[in-house]
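The complex is shown incomplete by one protein chain, all other protein chains being positioned as in the whole.
All chains are identified by letter, namely A and B, in their written order; residue positions are counted from 1 within each chain.
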Amino acid sequence: MATLGKIARRTFLVGAAALAGGVAFGAWYVARPYANPLEEGLAEGEATFNPFLKIGSDDTITVIAPRAEMGQGISTTLAAFVAEELDVPLARLTVEHGPTSWAYYNGTMMEESGPFPWYEEGFVAELARDAFATVGKVLGLQATGGSASSRDGFVRMREAGAMARMMLVEAAAGRLDVARGELTTRDGAVVHEASGRSLTYGELALDAAKLSPPSRVTLKERGDWKLLGKPQMRVDMLPKVTGAPIFGVDVWLPEMLFGTVRMNPVFWQRTANVDLSAAQAVPGVVKIVPLQTTYGHGFGVIAQNTWAAFRAADLIEADWGAPAYPADAAAVDAVLTTALDTEQGSVMREDGDVEADFADAPRERLVEAEYAAPFLAHFCMEPMNATALYRDGKLEIWAPNQMPTLVEYLSGAAIGLGSKDVTAHTTFLGGGFGRREVDTTIYAALMAREVEGRPVKVIWSREEDVRHDTYRPAAKGRFRARLDEDGLPVALDMKIAAPSIIGSVMRRTFPSLSPAGPDGTITQGSHDQPYTIASYRVSGVKADLGIPVGFWRSVGNSFNGFFHECFMDEIAEAGGLDPVQLRRNLMGDFPAALAVVDRVAEMSDWASPATDGRAKGFAFTLSFGSWVAEVVEVVETDDGVRIEKVWIAVDVGTALDPGIIEAQLVSGAVFGLSSAMNQEITLKDGRVEQSNLHDFDAMRIHQCPEFEVAILENHHKMGGVGEIGTPPAVAALANAVSRLKGKRFRTLPLSKEVAFA
Amino acid sequence: MRRFALALSLAALSGLAVAQDDAPADPVAGETRVDRETGLPHWRKIHEVFSHSRCANCHVEDERPRWSGAHYGATRIHAFNVQRGGDGSGFGNPGQRCMTCHMETNSPRPHGPPGAPHWHLAPAEMVWWEKSSAEICAQIKDPERNGGRTLAEVADHVREDALVRWGWQPGAGREPAPGSAEETYEAILAWQAAGAPCPDQ
Partner (left out) sequence: MRLTVDRKQIEINADPDMPLLWALRDLAGVLGPKFGCGIAACGACTVLIDGQPVRSCVTPVGAVEGDVVTIEGLAEGDTLHPVQQAWLEEQVAQCGYCQAGQIMSAVALLEEIDDPTDADIDNAMGGNLCRCGTYPKIRAAIKKAAALKMARA
């Protein structure tokens, strides 16, 4: 287990990122509460109680759910926090994303940035969590990520509701001239049962908001919850079934122009010998703008409609230059292999003495394997886009984004404005998965400046979207285990090489700072798993490939889950143990893990013997604070391998909305299965080869398995849900297919060697 | 869009239903002496066209059209679970017709759907996909399996039908069928004149 001494020797990359952000935002006020951004722009008769709540005299109750709604259902759960304590039915609320503000910082997202596994709760680990949470607050980092939004809002937003309820009761007590204790709240009103009188929140709001907030609030006991813990109707469902204009691409402003971008297919390269004549000749083209940014170089095309912009973008001729990075799959593999061969890397877990254990290991007790995973695109259904308006020295941006404070800062900086002159509006996201960075808004800002006074809606073609992603890193791992006489591992050594995600993000966002130190994402999902093995070492090697990489649903877990859990299967096989039994043997110290393993084994009837042409695979990954075990069943058909059924058992600690949690687990698994079956991004001459669904498809309805999900609540800490379904799905599928075919598959996607129906 | 209803009725008229009609007389027998030496080179030309991906991908025995070309890997089953159609019409299924995506003209976008009027699968009995030259040859001569056509009518069909002609104008990024509609028309007539010999394999 990590000790203070080991920690002290490391500087963590995220610390550098935090420093960069802190300097940038100038928001270094740990103790001071942020101002309530709702105070500006209140309508007549409207009162605000805190940054999360407005109540109007007409009984309109508006809750601010300040996290990006990208399908994960967060607007519903965050609204339910406030509604629960305020005693208002969810359907009565108006839920808005709200303005961009430091007040909506996400502390929890940073909390697990330290080197401690989720289950480690010693003094040092907790100290680190507090410190990183403070970083989130200090930065005023309004961000959605890390499967952290519910955990982050759980206390703060329930307190916001409870506080407002107390103020409303106090105002009613004054108005009705009764003691506070005689009043109750129900369905958006304060009720005096004894006299049968009641006042609605709307009638009380203006008075109540003037009272000073209570210094202490008591939250409901879990047993008293009416909304939380039960499936709710999502607040975003009606607009989504009626085609309402809620997404970034649907922004509609007076005098609006349309645009797209054509970025250099060779990353980072500038263009030469540019010929814009054919592009400019396309009817409807207004202006073609060179774009030179930290994300890359290319052109923005502004036109009267998107179609004209797309056509013109296709016609831009230029010498795009040659790549200054590994230009194809073989070169990428060579860099990763060399990194594994020659570099020690950072040891992220070190139990026992691995070197000694392997030094005298008998050959027949050794298991060794090498695994590889490719780059992946996010392929959000809503292609990258942003709308910008530059007028009178101020910039306004509308975009599906996951970090509006950063959008304001960096998009403004791109055209020489400070954050105070930039306003970012967050729309619904047509998928996010970690892709929604600030390139879209930087390009839109640069383009808007060229047509001052008119908004430009910039939508990327799908081809641009696929070829200019911030990819899930390619990674390679080398694994060895020493087994004892019972087939159990006594020593396990894992070494993983991958580009640093944090380093790549920094290069794009704060290029003047050079990130140093290990990047925990490289081994995330391998170094932090709840297995007890006497000697257990996990090292990560940063292999800078120079190809833009970023956060992709479940981040490092997306490939480490595959590496770790497939290698566990190999250990089981070599030791003659059942894969589930092996896990049970090694997870004895972790009851939450054991419980999901047992549950999924029971659900899937794991113990029953396999039949011909059918196989099941198992995998477990603890990520983002949740414990997930999955079993995937595959069957051989005339058209190829078909994924027939998936069983999932998950422990999230506290299940706030079982309906949404189940949907997220299925969603995460489908996302992982899609990637494991078919997806890879490859380079040729330094350019991404894939461009659209003909060569980067994802699972379709006819390929989708049946799902069965069990939600457990054994662990005492609440975990996330948005990403956790993905890692074990990848590994469980690979394990199932390996069993089905009687051959071990160690490279993704599996379609390299196996046809899927 | 009226074109769909129109297409279905055209399909019905154009021989899809002819198999149930009285079969016309054998188009070859009794007309010409078979001259293999003259005829087979013509057949080879015809076969090169019929077995080309642009043609064979939609002349399949099963329910699934095929895809092939650069960026598609090896020839594979058309994505999206596209099927011949439960009614056997070849126009796809309710909710997902061929013409849901395939318009009357090629999409100008790279890898966009190619287009021609009445896009649909050939009837299952007109199978060319993964068939030998001899098998395709036998098929095309058999009125039971060629839409009830004489060889002259087959030649006309190749020259006149917009969907067939698409094979030579498949749009950017796709390899066209060899030769041209006109050359193939002439090859069929010349092959017929030589007694329409079929290869052994």
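Rule of thumb we're sticking to: contacts are C-beta pairs under 8 Å (C-beta built on N, C-alpha and C of every residue); 3 or more make two chains touch, one makes a residue touch a chain.
As the structure is a computational prediction, the values presented were derived from the model and not from experiment.
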Only one of B:Thr38, B:Thr75, B:Ser107 or B:Ser180 touches the unshown chain, namely B:Ser107
Kindly state which of the options A:Pro383, A:Gly434, A:Pro473 or A:Pro727 is in contact with the chain not pictured. A:Pro383
Missing-chain contact among A:Ala209, A:Ile459, A:Ala481 or A:Val538 belongs to A:Ile459
Which of these, A:Tyr34, A:Trp225, A:Tyr325 or A:Phe707, touches the one chain of the complex that we don't see? A:Phe707
If I consider the whole complex, including the chain that's not displayed, which of A:Val266, A:Ala669 or A:Val754 touches that chain? A:Ala669
Applying the definition given at the start, please give the residues of chain A touching the unseen chain. 69-73, 233-234, 236-243, 245-247, 249-250, 252, 258, 283-284, 305-307, 310, 379-383, 428-433, 459, 461-463, 659, 663, 666-671, 674, 692-694, 697-702, 704, 706-707
May I ask you to list the residues on chain B that touch the chain which is not drawn? 1-5, 79-83, 86, 93-97, 99-101, 103-105, 107-113, 115
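Following the convention adopted for this analysis, only the chains that are shown with their structure count from here on.
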Per the touch rule above, chain A residues touching chain B in the complex are 463, 639, 689-695, 697, 700-702
Chain A touches which residues of chain B in the complex? 67, 71-73, 77, 79-81, 110-111
